[in-house]
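The block that comes next holds chain A.
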Amino acid sequence: MVESTLNDLRPGEKARIVKVLAKGTVRRKLMDMGMVPGSEVEVVRTAPLGDPIEFRIKGYSLSMRKQEAANIVVETIA
Partner candidate 1 sequence: MADNKIRVALTGNPNVGKTTLFNVITGSKQHVGNWPGVTVEKKSGFKIYKGYEIEVIDLPGTYSLTAYSLDEVVARDFIVDEKPDVVIQIVDATNIERNLYLTTQLMELGSKMIIALNMYDLAEERGDKLNVEKMKEILAMPVVCTIASDNVGISELLDTVISEKQKDDHHAWRIGYGDEIESKILEIEKVLSQDSELASKYPLRWLAVRLLDGDENILNKISGSIIASEIKNILASLDIEEYEALMADKRYECINALFPQMCERCMTRMTTSDMIDRVMTNKYLGIPIFLALMWGAFELTFSFASPFMTIVEKIFLWLGEMAAIHIHPDWLASLLGEGIIGGVGSVFSFIPNIFILFFLLSLLEDSGYLARAAFIVDRIMYKIGLQGKSFIPMLLGFGCNVPAIMATRSIEDRMDRMATIMVLPFISCGARLPIYILFAGTFFSKNAGTVIFCIYLLGILVAVTSAKLLRTTTLKGHPAPFILELPPYRIPTIKNGIRHMWDNGSMYIKKAGTIIMGGSVVIWLLAALPWGVEYGSENSFIGIIGHSIQPLLGPLGFDWKISVSLLFGFVAKEIVVASLGVLYGVGDDHFALTDSLLADPNMHSITALSLMVFSLLYMPCIAVVGIIKKETGSWKWTAFSIAYGLIVAWLLAFVVFQGGMLLI
Partner candidate 2 sequence: MEHYSGRLKEKMLFASFTGLLYVLAGSIQLFFSLCTMMDLCNMSYFKSDIADLLFAPSDLIGSLILLLIGSIFIYGMLDLRNGSNEGIAYIYVGILISLLFAAVYVLVMTGNWMDSYLLNDPEIKGWDFVNDLRPAIYLGALPLCGYLIWKKEFGNMNK
């Protein structure tokens, strides 16, 4: 298992969230949307211009910019 941040994953890869490094409102918003340690995330695709990224989490689609994704530490799952 390799630890990395969410923005480094490629479309199709799955990962489990280890830690959320964001602070303040960003952190709160991420928690509201289900981005909490233990959740499984799959990278669906990047936007045509390369940013933001679309993820699948808890059965729905969520998009965020790379800079927000960089705050989320994950371990990849095969």
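Heads up, the rule we're going with is that a contact is a pair of C-beta atoms (placed from the backbone, for glycine too) under 8 Å apart; a residue touches a chain by one contact, two chains touch by 3 or more; residues count from 1.
Candidates were picked such that all candidates are chains of the complex that A comes from, given by their letters.
Since the model is a prediction, treat every value here as computed from it, not as a measurement.
Checking the candidates 1 or 2 against chain A in this complex, the single touching one is 1. Of all residues in chain A, those touching candidate 1 in their complex are 20, 23, 25-34, 36-39, 45, 47-52, 54, 58-65, 68.
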